[in-house]
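Following: one structure in structure tokens, then a few remarks.
With one protein chain withheld, the remaining protein chains of the complex are depicted in position.
Let's look at chain A:
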Amino acid sequence: MEKNGVGLETELRLGLPGGDVEKNEKKRVFLDFCGGEDKTAAAAESKNQVVGWPPVAAFRRRNSFNGGGAKMYVKVSMDGAPFLRKVDLSMHKGYSQLVKALEELFGCFGIVRDTNPQAPTTKTGPTPWEALKDEEENCEYVPIYEDKDGDWMLLGDVPWEARFGKCLIGQFQVKPDIIIYDPKMFTESCKRLRIMKRADTNGVGLRAKDLLKGLSKEE
């Protein structure tokens, strides 16, 4: 495989990789893919991140790191609302942020609480799917989206987007943050969103049995 800076795109062929792995092999001990993570400020200030480090000016942080620059506006309709809105998917790092934005757009709260199917069960509240299946909980609405095949899908089954996860180089954990284009991921496959009234779903696809099956697959 040639290493040509300008022609890099064409050099990245599909297929099983092999050969040419001399240089950094020693340093790569383990790489774990976990796509679709929510990058909240709290996560950033975990032990791998320190206040004010790396020392990039606050203005620059706010204005130049938006993960790729390509805007992804999709229409959002809400059952019962007279007009549609638009959201830019590239502005959000995960499902939780998107749902919060939707709640704010339409002034309706409790669409789904804590929509991050990849997060481990939090001690503070029900997981999103528990909330969905429990009709006493306060979620009158169900968010769905239309994918590239024209099918209407429940939000949250696929990873938000494809990113590399953590990896170890020597003994130091680094987290390269590269977005990978993958048409199966939510942000690439979502054509439009709809906030549907729970009553209209007839509970199909949301029964406890199905949910628990789905949950155990993710664990």
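The rule is short, and it goes like this: a contact is a pair of C-beta atoms (placed from the backbone, for glycine too) under 8 Å apart; a residue touches a chain by one contact, two chains touch by 3 or more; residues count from 1.
The rule we apply is simple: contacts and distances are computed from a predicted model.
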Response to the item:
In UniProt, out of "F-box domain-containing protein", "Signal peptidase complex subunit 2", "Exostosin-2" or "Small ribosomal subunit protein uS7m", the chain dropped from the view is recorded as "F-box domain-containing protein"
Worksheet item: Which residue, A:Pro55, A:Gly107 or A:Gly150, contacts the hidden chain when the whole complex is considered?
Response: A:Pro55
Fill in: Missing-chain contacts mapped onto chain A
3, 5-6, 8-9, 12, 14-18, 20-21, 23-25, 27-28, 30-31, 33, 35, 39, 44, 48-61, 63-71, 93, 162, 164, 166-167, 169-170, 172-185
